[in-house]
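Report on the structure given below.
Note that one protein chain of the assembly has been removed; the remaining protein chains are unaltered in position.
Chain lettering (A and B) follows the sequence in which the chains are written, and residue indices restart at 1 in each chain.
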Amino acid sequence: MESVYQRSKALSAASTSFCPGCMHSTAVKLICEVSEELGIQDDLVIMAPIGCAVYLGVFVQFDSFGAPHGRPAATGTGFKRSNPDVPLILYQGDGDCASIGIAETLHAANRGEGFTVIMINNQVYGMTGGQAAPTTLPGQKTTTSQYGKITEDMGDVIKLAEIIASFNAPKYVTRQSLHTPKNILAAKKAIKKALEIQINEGGYSYVELMSSCPTNWKMDPKDTPKYMEEVVLKEFPVGDLKG
Amino acid sequence: MAKVVIDPVYCKGCGLCFAVCPKGLLKTGDKVNAKGYAYAMQENEEQCTACKLCAIMCPDAAITVYK
Partner (left out) sequence: MSEKVVKKGNEALCEAALRAGCRFFAGYPITPQTTATEYLSWRMKEVGGVFVQAESELAAINMIAGSAHAGCRSMTATSGPGLSLMTETLSVMAGTRLPTVIVDIQRAGAGIGGIQGAQGDFYMVTKTLGHGGLQGLVYAPDTIQESVDIIYEAWDIAEKYRTPVFIMTDGTMGQMMEAVEIPDFKDAPDLSDQPYVAGKRKDGRAKRLITDSPWFGSKGNANDNMEYFYAEYEKMYESWEENEVRYEEYMIDEAEYLIIAWGTSARVAKTSVKHLRNQGIKVGLLRPITLAPFPKKQIAAIDKNKIKAVLTVEMTIPSQFHHEVTRYLDKDIKVDTYRRGGGNMVLDEEIEEAVKKLM
C-alpha cells in the first residue's frame, strides 16, 4: 500500500496549539500543502498575528515574523517592498484584520501591496475568550454580547472581503469556507491561486476563510459544520468577489 | 485494500472526520493520547475506499490515507 494523503512536510513535527476542531488548524494545513505543491516551501515567509495563531511560526517550517495587533498589513508592506522576490502571507484573524487593523488592511489593499492576506473569520475574538468582533453575527451571544449582539449598539457585520473587492488594485478577492471537504478543497484552490498571482504577476490578494471556534461558540466541534452551513454562510456567502 | 492511519500525536479527538466518512468507519477510540485527547480510530478497515475525505477534513493533519 502506498500513501495517497499524508501530512505536509511544511508542517512542523509539533502539534498545533489550536483547540480540537478549530479550523485555524485546517487553514495552516492548507497553506503548507499549497506551498509544497507550488514548490515554495523553502521560500515562503509567513506573518503571525496577535491572537490564537500567535505561535504560528512554531507550527510551520517557514520563516515567520510578527507585528503588533492589527498592523501586519503595514509591516508586510515594508517587508514586501524591500524584498519583492519573497512570497509573503499575512495570516490574520477577523479582529486583527477587520477591527483594530482595518485601516492598515484597507490601505494596503488599496495600494495593491504584493502579498496575500489569509483572513480567518470565526466571528469572535478567540484567544481572549470569545468577545464580540466586527464579524460577530447579529444576535450572536459572546462574552461581551451576552444577550446577543445588538447591531444598533455594536455595529452590523463588517464584510471585509466585499469592501476590499470594491478597490481597483486587488488582483484576487475571495471568501471560502473550511466546514466541509468540498469547501476545504475550494479554499485550498483559492490559496493556491492567490499565491500564484503573487508570484507570477505580483499584486494583492485576499482570501477570507470562514472558520469555527468551537470553544467560544460553546459547541461540540462535530456540530460546527452544520451551524456554519445553516447560519454563518447565510451572512457570509462564499465565492470569488474579484479576479 | 485501503486504510487510514490516525496519528495519536496530532489527533485531538474533535470528531470532524466522523460525519464525512461515507461508510461511517471513524469513531472516538478508547485510548487517550499524551495531551489527554481520546483520539479517533477507524473500524472495519476493509470497507475503506481511500476517498481521503476524512484526511481533507482533519484540521490537524493527523490522518494518512493508504491505498
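The rule is short, and it goes like this: a contact is a pair of C-beta atoms (placed from the backbone, for glycine too) under 8 Å apart; a residue touches a chain by one contact, two chains touch by 3 or more.
Quick caveat: nothing in here was measured; it's all calculated off a predicted structure.
Asks: Where does the absent chain make contact, in terms of the chains shown?
Replies: A
Asks: So which of A:Arg71, A:Lys149 or A:Lys193 would be touching the chain we can't see?
Replies: Only one listed residue reaches the unshown chain, and that is A:Arg71.
Asks: Tell me which of A:Glu36, A:Asp63, A:Asp156 or A:Glu201 is the one touching the absent chain.
Replies: Selected residue, touching the omitted chain: A:Asp63.
Asks: Please output the residues of chain A touching the missing chain, sorted low to high.
Replies: Touching the chain left out of view, chain A contributes residues 42-43, 45, 48, 57-58, 60-68, 71, 73-83, 85-86, 103-104, 107.
What we mean here is this: only the chains that are shown with their structure count from here on.
Asks: Once you find the CA centre of chain A and the CA centre of chain B, what distance in Å lies between them?
Replies: So the centre of chain A lies 25 Å away from the centre of chain B.
Asks: In the complex, go through chain B and note every residue touching chain A.
Replies: Checking each residue of chain B against chain A gives 1-3, 7, 9-10, 12-16, 18-20, 35, 37, 50, 52-53, 55-57, 59-67.
Asks: Show me the residue ranges of chain A that touch chain B in the complex, using the header's touch definition.
Replies: 1-8, 11, 15-16, 18-26, 29, 32, 178, 180-181, 184-185, 214, 220-222, 224-225
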